[in-house]
Every structure is written in structure tokens, then in C-alpha cells.
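Shown here: the complex without one of its protein chains, the others still in place.
The block that comes next holds chain A.
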């Protein structure tokens, strides 16, 4: 796939139908095979909306226009039914809060098996074998117990891993992680980011990593897209953004992050040493 982009987004506009208020304007970016693009910015800057509109998942009343193509295929031309087949199989979403991401009245396994049933013609035993294997590989100790558990019986970090392992089984072209570490405590977040890095290595999928957490972004992302008030203010490699951003807003984000996290990074650095 040399030179070819997995995902191309051009002139994406998102607005509220009733009030006409523009939520995201003229946003364009591309994602190469295996690339990890981080989208950063404050709450309400349009990060989540951008991600949802790639999969046409915005709630009714929110409209979008622009060109979104996956491996050269124009997604806006797909019918709802065709789009549904893309969701999960080609695009995989990993939610912010694992606790609310699963139906509270069903065991986790029911959701996992149903999702695989939609996309593959595997037997139940085969699905279970694959899920169990990937779950163990992301550090879930008793996959069978996890499958039988209800969401409230597991921790946020475990549910995050369940979503990651589902993504591994689905082998999507693009993984969209919408603030996957925000709801987690610092140590769990660190471990989850670790899982994301392994996930990239393993699948070679492109990834969009939306986050407030610049520490995580620096570890995982190749490129960074900075959004503010619905617009892209900066797009560059992670190294350049952290070394010397051109836009004042980005410089502000990076400097406040560095001031705040110096102490934490020291702690986690120690943890790395201890582990290694």
C-alpha cells in the first residue's frame, strides 16, 4: 500500500440541522497504512464528532458533508445497510468509558459473539476460541469468566481491554479510539496505552487516537492533529509538535501539559525501570 492512504478526509463539515450552528468546519486529514494519528484539543473542539462522522454515527439532527474515503472507496455513497457492514469490520471504535459501553443487562460475551456473528460466518466454538486467545493476549486472566460477566462486575480497565481484544479479532482497517484512557486511573491508563501500542504492531491497522492525555499521545502517535473550536489549527509529526509548535494554541497545550506532568512522568519512569 505504498503511497496509498487508508483513510482520506477532505473538507469535512459538521453542523446542527436545526440551528445551523457549525460544529466542525473544513477539516481535512489523511491516514497512511499503519499510521497513528492523534487528535487533541479541548472538550467541545469537535474531536469526537469528527470520529463519529467517519462512521456516520452522529445523532439525528447533526448533519455532515465532505469527502470521506476508506481505501479509496467513497463512504458517503454507501447505503445505511452497506455502512453498517463497514462498522466493526472495517472501522473499529474503542469507547471512552467501558462501564457504559456495554448493555448493562447482558453478559459481555453476548455482545462480543453477536458482533462477530454479524461480520463472520464462524461457528460459536470458533468465535469463542479466537476471543479467548486474544483476551489472554491483552492480559485478561480468565477469559471465560469475563465473557460470562456483566459490565458492572468488571473494572473500566478490563472493559477497555475487552474492547481492544474485540478489535484484534475483527482486524479492522482503521481503529478509532475515542479518549480511551480518560476514564481510567493513571496506572491503568498507562497499561492500556501499552496495549494500544501492541495492537498497532500486531494488526498494522491505522489508528485515530483521540485524547486529552498528551503523555499518551507522545508515546503512541506518529502525527498529531490539533483541533480548536471545530477547526484544525495544526497538523504535524508528533516530534515537531512537541518540540516546537507553530500555532500559539498548540504551544499553550504542550507547555501546560509539561508543567503538570513532570512529577507524574518521573513516577512512571521509575515504574518502567522497575518493570524492565
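Assume a residue touches a chain if its C-beta (ideal position, glycine included) is under 8 Å from a C-beta of that chain, and two chains touch if they have at least 3 such contacts; residues count from 1.
To be clear about the criterion, contacts and distances are computed from a predicted model.
Comparing "Nickel transport system permease protein", "Hydrogenase", "1,2-phenylacetyl-CoA epoxidase subunit PaaC" or "4Fe-4S dicluster domain-containing protein" against the UniProt entry of the hidden chain yields the protein name "Nickel transport system permease protein". Note on the undisplayed chain: of the listed residues A:106, A:124 or A:202, the one touching it is A:106. Across A:25, A:119, A:219 or A:251, the residue that sits in touch with the chain not pictured is A:119.
When the omitted chain is restored, the residue from A:42, A:153 or A:185 that touches it is A:153.
For the chain missing from the display, the contacting residue among A:30, A:63 or A:84 is A:84, taking the whole complex into account. If you put the missing chain back, the residues of chain A touching it would be 52, 55, 57, 59, 84-89, 91-93, 95-97, 100-106, 111, 114-115, 118-119, 150, 152-153, 163, 166.
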